[in-house]
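This structure is in C-alpha cells; I'll ask about it shortly.
For this view, one protein chain was removed and the others were kept in their places.
Order as written gives the chain letters A, B and C; numbering starts at 1 within each chain.
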Amino acid sequence: METTNVDYKAERAGYYKVLVGLLLLTAVTFIQPHMFMTDSNFMVQMFIGTVKAWMILIYYMHLKGEKLIGWSVLFSLLLVVFFYIMVIIDVNHFQFLDLSHITSEVTSSGAANASAAH
Amino acid sequence: MSKTYFDETHCAIGHPKSTFMQWMLTVDHKRIGLMYAAVMFTFFFVAVATALAMRFELFAPGAQFMDGDTFNQAFTLHGVIMIFLFIVPGIPAIFGNIVMPLMIGAKDVSFPRLNWFTFWLYIAGCIIAVSSLWVGEGFADTGWTFYAPYSLNTGTNVIMTLVAAFVLGMASILTGLNFLVTIHRLRAPGMGFFQMPLFVWGIYATAWIQLLATPVVGITLILAILEKYFGIGIFDPSKGGDPVLFEHLFWIYSHPAVYLMILPAFGIMSEIIPTFSRKEIFGYRTIALSSASIAGIGYLVWGHHLFTSGMSDMAKVIFSFLTFFVAIPTGIKFYDWVATMYGGKIVLSTPMLWALGTLITFAIGGLTGVTIAMVGVDIHLQDTYYSVAHFHYAMLGGVAFLLFAGMHYWFPLCFGKMYSEKHAKNAFYLQFIGFNMLWFPMFIAGYLGMPRRYFDYLPEFQIYHQVSFFGAVIFITGLVYMFVTFYKGIKNGEKTTPNPWNATTLEWHLPSAPPPLENHSKVPYVDFRPYEYKHGEPVVKFDYVTMKRID
Amino acid sequence: MANMLNGFEGARAATFAADVEQAIVINFWISIVLFISVIGPMVYFAWKYRENNVKDEEISDVTHHTTLEIVWTVIPTALMMVLFWFGYTSMSALRTMPDADTAITVQVEGSKWKWRYEYPANKDGFVHKLGGAYTKPIQDENGKIIEKGTMDKSALYVPANTNIILEMTAPLDDVIHAWFVPAFRMKEDVVPGRITKQWFNAEVGEYEVECAEYCGTDHSYMYSRVVVLPKAEYDAWFESNEDTPKGNYLKSGDAILQQHGCKSCHAIGTDKVLVGPTLNTRVLTKEQVLDVINNGQDKLGYAMGAMPGGNDLEAMGFDMTTAEEVAAYVAGGMKGEQPASFATCSSCHGEDGAGLYGTSPSLVSYDVDLLRNVLKNGKEGMMGKMPAFPYVSEEEISAIAEHLKK
Partner (left out) sequence: MGHEYVPEIATDRDGNEYEVQGWQGDFYGGKLGFWLFMLTEVMMFGAMFLALTYYFSLHTADFVNASASLNRYLGGFNTVILLVSALTMGLGLLKMRVGDIKGAKLMIWATIILAIVFLGVKAVEWTAEYNHGVFLGLDALQSGNAHSKPFGEILFFGLYFTMTGLHGFHIIIGIGLMLWLLKRINANKVNQGHHILHFNIALYWDLVHLIWVFVFPYFYMIGAGDVTGGAH
C-alpha cells in the first residue's frame, strides 16, 4: 500500500461507515431469532455472518482490487466448502446411523434426568 | 579464485567468526538446503535401520526377536520418520532451497530469516519426535496415521509424537509460504509463469498444498491432544464422538500430502529428461498445468483411504470416481516425458538412468494406485501388503528415486566436483534390482490376503517375505554404495565446470561451481524458454560477468 | 489345518467374489496396456536414439503434436471410466444388503483381540454366543514353531448358500478393527460407536478371518474363521443348545481363559507381565497398593462402595506417614508383623486381607467375587485399563476362580 496520496478524511469516513454497517448487522443478529425467519435461524445467522465477513475482508482488510490475494482467499474458501460438502454428505448418508451408538439421544439415565430438568 | 557459498555467508544474527556458528546461523538458501540434506540423511538412516529390522522380523512366521509391541513401535517410527521427517520436507527443503532461487534468478528466498527459523523449527520437531523414544512409555505405537480411538487409548508416548508432527507441519507450512512469495515476487525480469523451469512449477504446486492442507492435520493433531488431556469428546465414541471424523480430517491433509511429495519429484524428472535428451521438452504447458491440476484435484479425493472405514457407500462411490481424475494428468505427464525422448540424443548418464528407472517404478506404483482406486477392489486390498507395496513403489520408487536422481544431477552444482560415474551406475543397478525384488512380491502377498502391520503371519506368506528380505539386503547395499560414491566425490572428485551437463536452465549459468554467495553475478533478463536446444547445444548463452546474452 | 487360507484359490467362495475378481482381471489387463504404452516407447527410444547413434544435426525439435496429445488424454480417460465402472459394480454387489427377512443376521463384536458372534434366538429362545480368541502358535527357544496357532472350535458357523448379514460393532472403550475374509474379498471396519454391516453368501468350506485394521499388541493374532456348513447340519445345530456344531467347548478354567482372550493380556503360570498383571496368585506390587492408598479405587463395584483414598482415608484414622510400610506389608503377602495402621484397612478388607463376604475385595486371592466384579465392571488402575467382559457367565467365573487357585 502506497503511503503517498492518502486521503485521510475519506478513508476515515469509510471506516466509520463500515463500522455502522457492522453494528447494524450485529443488531439484526440479535433481533432476528425473535422477529423473522425463526425456522431457519441457523441459515440466517450464517448468512449475516458471511455478509459481515465480506465487509471486513473488502474494506478493513483492503481486499478490493487485490487480484492474486483475492483469488487465493477464494480458492481456500472453496476448498473448505468442498470439505464440508463431502464430509456432511458422507455422515448423513451413512446407512446405519440410526442404529449407531453415537447418535443415540441419551447417554445415561442421569442424562435423561438432566434434560428432563431442563 | 572467486569465493563460493562455502567460503562466506550472511547470518541471521551478527557475524560470528567460527565456521561452525556461520553454518548454524546462516540464512543463505544453499547452505540451508545442504543442512536439511545432512539432517534428513541422518534420520533417514534410523528409519532404514528400522525397516531392515522389520524385514528381519518378517523373515519367518512367529516372533523372531521382536514382540508385537516392539514391532508396532518399529513401523510407527519408520512411518513417522519417513513421512514427516524425510519425504514431506524432502525435495522442497533440499532442492527447493538450493536450486529454486537459482532457477528463477533470485538472490535468495523472499524471507531468508524465516527460512533459517524454519530450519530450526524442523530440527526441533525432529528432536521431539526422536526423543520420545526414551521419554515416558516409549515411542508411539499407533502407526503413522494416529487413528482415534487407538491413539487416545494407548499408553505410549503419543502426545510427544503428535506435537512433533505438529511442529514439523508448521515448518512445512512456513517453507511453502516462503516459496510461494519467492516465486511470485522474485522471478528475474521477463520471466513469466510459463518461462519458469518445470521444477519451479513443481515446487509452486507443492507449496500450495503445504500451505493449505497442512493446517488441517495440524488442528486435527491438536484436537487429539486436547481429547487426551481434557476429554473434549470429539473423537471419543462414549461421548458421542465419531472416530470416522478423525479419519476424514487426517486424510484431508494426508492425501494431498502424497502429491506434495511427488510433484517436486516430477519437477526433477522434467529437468533431467530434456537435458539428457538434448532437446526441448515436449508439451511444456501441459506438464506445468498438470502439476497444478494434480495439486488441485488431489484435494478432492482423500476419501479413497476410507473405503472400508464404515463411510457411507454414497461417499465411497463419489471419492472413487474423483480419484481416477488424478491419474489422468499424471498420465499426460508420462506421455510428454516419453515424447520428449523421441528424436533426441539420449545420454545415459547416472541422473538419466535414475529418471528412466523411476518412469518404470512409478508407473507400477501409480497403476497399482489406480487398482485400489476401484472401490470394489480396494475393499479386498485395503490394509493389505498390496497397498503397502503401492505406496513404497510411489514414495520410494517415485519420490526417493527422483530425489536420488536430483542428487546426482545437481551434485556438481552444489560441490563443484564430480562423483565417479562408474560406481554411481553400479549403485543404481543394485538398487533398481533390489527395490523390485523387495516390493514386487508384496503385491502378490497382499492380493492373497496378507494384512499389513502384522509382525507374525500365516506360513503361506513366508516365500514372499523371504524374497522381499533378500531384495531389501541388495537394495540397502546399493544405497550404502551410492552414499560412499557421493562421499568420495565430495572428498576427492574431479573439479567440474559450472555446466557439466550442457543444461539450459538458469542455475547452470553461474560464474562458478559451487555458486558464489549471492548467486548470479547480476540478475539476467529472461526472454527465452527454459529448455531451448538447437542441435543438441543450449541456445541461450550468457556472459557470466555481465549476465548478458551472447548467443 | 493344511492351508490356513482355505478356499482362497477358488475365488468363488462367496457369491460376489467373482465380481471383484472380474474387476481385478480387467484392471490387470488395462494396467498392462497402459504400462506398455509408456514403458514400451521409452525403452525403444532409449535404444534407438542412444548417444552415439544420433548426430547433433539430426535431433528433432518437435514440442507439440495436437492429435497425439488428444489421443493420450482421451483414451486413458475412457479407460479410467471403465475401471471406475467395474469398481462401482463390484462394490454394489458387496454392499447391497440382502433382504433381512430371508437372511440370518449375526451380531459381530470385535474387541481387543477377539471376535464374538451372537445369533438370533432359536425356537427354544436359546441364543448362541460363539467366537473368542485365537490360540497363538507356540515356538521353541530357537523361534521354530512347534505348534501352529488355531481357532479351535471358536468360529462363525453359517449355512451354505444362504444370505448372512453381519451387524458389527466394537465396545465403546475399544478401538477400530476390521473383519476381513480374503477368500470372500470382503472387509469392513468395526467401529466403536457405530454399527457397520456386511453380508455374504458362501459355499461349504472353512475360511480365515483376519483383523485388517491396526489395533495394537495382538493385531497380528486377531484371527477368526468362518465355517460354512451344509444347511441341514447347520439347522440341526442351531435348534439345539450345543455350543458349536463341532461339539461343546471345553469348560476347564484354562480353556475359558483362552477362549475369552484373557491370555493375550495376562500370563498364567509365568511371571511375565503382558498387558495386565499375571494371574498366578494375587500379589499386588508396592506401587499398586500405594496408588490405591493415595487415590482410592471406585471402579470395582463392590457393595461396600468406593474405597477412599488420600485425605478420606486419613479421615478414617489411617496414618498416611505409614503408607509405605503398609504397602510393603500388603505387597509382601501379609507376612511378618502387621503395621498398626493396617487396622483401618482391616475394617473393610478383613484381618487377613481376604475381603468381607463379597462386599469388599480380597487383597490376597482372585476369589469369585473379585473376578465377577472385575469382569463386570472392568478395572482401571495404575497398570492400565482392563475392559469389561459382561458376557462371561457365572459358571465360567467359578471355573476360572477354581483354576486360579491351583
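Here is the rule we go by: contacts are C-beta pairs under 8 Å (C-beta built on N, C-alpha and C of every residue); 3 or more make two chains touch, one makes a residue touch a chain.
The structure presented is a predicted model; accordingly, all values stated were derived computationally and were not measured.
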Q) What are the shown chains in contact with the chain that isn't displayed? A) A, B
Q. Touching the left-out chain: which of B:I173, B:V347 or B:A394?
A. B:I173
(Q) With the missing chain put back, one of B:L121, B:L212 or B:A355 would touch it. Which one? (A) B:L212
Q: Specify the residue from the set B:L25, B:L102, B:A171 or B:L245 that touches the hidden chain.
A: B:L245
Q: Quick one: say which of B:K107, B:H423, B:K488 or B:R529 touches the chain that got left out.
A: B:K107
Q: List the residues of subunit B that touch the chain left out of this view.
A: 106-112, 173, 177-178, 180-182, 184-186, 188-190, 211-216, 218-220, 223, 226, 230-234, 236, 238-242, 245, 249, 252, 522-525, 527, 546-549
Q. What is the set of subunit A residues that contact the non-displayed chain in the whole complex?
A. 1, 3, 6, 8, 11-12, 15-16, 19, 22-23, 26, 29-30, 32-34, 38, 41-42, 45-46, 48-49, 52-53, 56-57, 60-61, 68-69, 72-73, 76-77, 79-80, 83-84, 87-88, 91-92, 97, 102-111, 113-115, 118
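Quick note on the criterion: only the chains that are shown with their structure count from here on.
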Q. Once you find the CA centre of subunit A and the CA centre of subunit B, what distance in Å lies between them?
A. 37
**Q.** Intercentroid distance (Cα basis), subunit C paired with subunit A, Å
**A.** 43
Q | Where subunit A touches two or more other chains, by residue | A | 94-95, 101-102
Q. Residues of subunit C that touch two or more other chains: which are they?
A. 172, 192-194, 196
(Q) Can you tell me which positions in subunit B touch subunit A when the two form their complex? (A) 184, 212, 216, 237, 239-242, 244-245, 248, 252, 299-300, 303, 310-315, 318-319
**Q.** subunit A-facing residues of subunit C, complex
**A.** 97, 167, 169, 172, 192-197
Q.
Quick check on the complex: what are the subunit C residues that touch subunit B?
A. 3-5, 8, 19-20, 23-24, 27, 31, 34-35, 38-39, 41-42, 45-46, 49-51, 54, 56-65, 68-69, 72-73, 76-77, 80-81, 83-84, 86-95, 137, 139, 143-145, 148, 172-176, 178, 180, 182-183, 185-189, 191-194, 196, 208, 210-221, 384-385
